[in-house]
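Take a look at chain A:
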Amino acid sequence: AEEVNLYSYRQQSLLQPLTDAFTEETGIKVNVVHAAKGLAEKIKAAGENNPADLVLTVDIGRLEEVRAAGLFEAVNSPVIDEVVPAHLRHPDNLWFALTTRARVVYAHKDRVKEGELNSLKDLADPKWEGRICTRSGKHVYNIGLIASVIAEDGEVAAETWLKGLKANLARKPQGNDRAQAKAIFEGQCDLAIANRYYMGKMFYNTKSPEQQEWAEQIRVVYLDQDIGGRGQHINISGAGLLKTAKNKDNAIKLLEFLVGEKAQGLYATANYEEPVRTGIKTDEFIESLGDFKADRISLQEVADQRAAAARLVDRVGYDM
Partner candidate 1 sequence: MSIVLRKVNHFYGEQQALKDVSIEVSDNQIVALLGPSGCGKTTLLRLIAGLERLQSGELYLQDSLVAAPQQAIHLAPEQRAIGMMFQDYALFPHMSVRKNIEYGLRKQQDLATRRGWIEESLDNMGMQGLLERFPHTLSGGQQQRVALLRALAPEPSTLLLDEPFSALDEHLRQQVREETLDVLKKTNTPAVMVTHDPLEAMFIADKIVVMEKGGIVQNASPQEIYNNPKNAFVAALFGPSNRFEADVEDNKVHTPLGHFPANGVDNQQRAEIIVRAKDIVVHQLENSDQIEATVISVHAMGNETHFRLQLSNMPERVIHARMRDHWQASTGTKVWLSVNGDAAFVFPKASL
Partner candidate 2 sequence: MSTTANSTSSFSLARLRFDPWVWLALAIAALAIIPIATILMLSWADNQEIWQHLLDTVFWIYVKNTLLLCLGVAVFTSLMGTGAAWLVTRFNFPLKSVLVWALLLPLAVPSYILAFVITDQLEYAGFVQKTLRTLFGWQTARDYWFPEIRSIQGAIAVLSLVLYPYVYLLARAAFVEQAAQLFEMSRCLGKSQTQSFFKVALPLARPAIVVGVTLALMETINEYGTVEFFAVPTLTAGIFDVWLNMSSLSAAAQIALMLVSFSILLLGLERYSRNAGKFYKLTGQSPAMFAEPLSGFKAWLATALCLLPISLGFILPITVLTNYALRNLDQGLDQYLNSAWNSFSLAIMAALLTTVLGLLLAYGVRLSKSNKMRSIAEAATLGYAIPGAVLAVGILYPLGLFDNTVDRLMKAWFDYPTGLLLTGTGGALVLAYSLRFIALSYRTLDASLTKITPEMDDASRILGSRSGKTLWRIHLPLIRPSVLTAMLLVFVDTMKELPITLILRPFNFDTLSTQVWDLASLEQLEQSALAALTILLAGIIPVIIMSRNIGSSERRPQGQ
């Protein structure tokens, strides 16, 4: 039977609607292994017999890991070339983004005045002392964020900034992004750093209605929007094709499907991420959060600073 095999860092519940749609459209069966880490090693260990065709990830770091191991091969697809902008792609097309994910600031609607916070830099301003919450500095999302600051301003400036941010923390970094929203709701802090799509997830959460309240308290602040500013930092979810793939044609079909209109629409409405494809109708609530200008820095450059970012977090003692 026609099939394609996927190693995915993206959770099954998010991926399944997409693969189901793909199978329905093409008749190609999609087999998946989901994992949190170690897939690169799994591919390496299997050598020639590696059964996987594609790797899907939810951030740039994991993509880089596989690429650095030399396991990806370039994807030559006019479809993808057309849809995915260059800064969201590896220079040699070894990987590319499927969606972007803005890492924004959640601010309490009342306790933080509109316009009071504008840029990432502002988070280091002593006036926020004891008012900011974040998750661990070592989380991939924050590593990506810090790496982007290093890529943008250099390590020295980044360190000063991170120290400032650390000094403003209301509590030791802990929990996940949603937990930061909750902390704002509970009054432990007024600002938090989190991915924007969580707003959608909380807002539409019928199983745990209390999360809707959390979301309602929050105003999303896009950073560095002023003209000449770097733009809002984004991370990506992405994919790459493995050198040892056995079903290359199907794999490319799947990739093209994933950047296609239908899949991109699903990403936007089911997971509230920003599609890489332009002109996709997104969710109403997300739309109500407003539009933003995204950082145009090459993600490869950001990814290159991840190790430096991790060390910076240690040096600053961000998590301690």
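The candidate set was assembled so that all candidates are chains of the complex that A comes from, given by their letters.
Here is the rule we use: a contact is a pair of C-beta atoms (placed from the backbone, for glycine too) under 8 Å apart; a residue touches a chain by one contact, two chains touch by 3 or more; residues count from 1.
In this text the structure is predicted, and so the values were computed from the model without any measurement.
J.: If you had to name the candidate from 1 or 2 that touches chain A in this complex, which would it be?
T.: The single touching candidate among 1 or 2 is 2.
J.: For chain A, which residues are in contact with candidate 2 within the complex?
T.: Within the complex, chain A touches candidate 2 at residues 5, 11-14, 31-39, 41-42, 44-49, 51, 61-62, 64-65, 68, 136, 138, 140, 143, 172-179, 182, 185-188, 207-208, 306-307, 309-311, 314-315, 317, 319-320.
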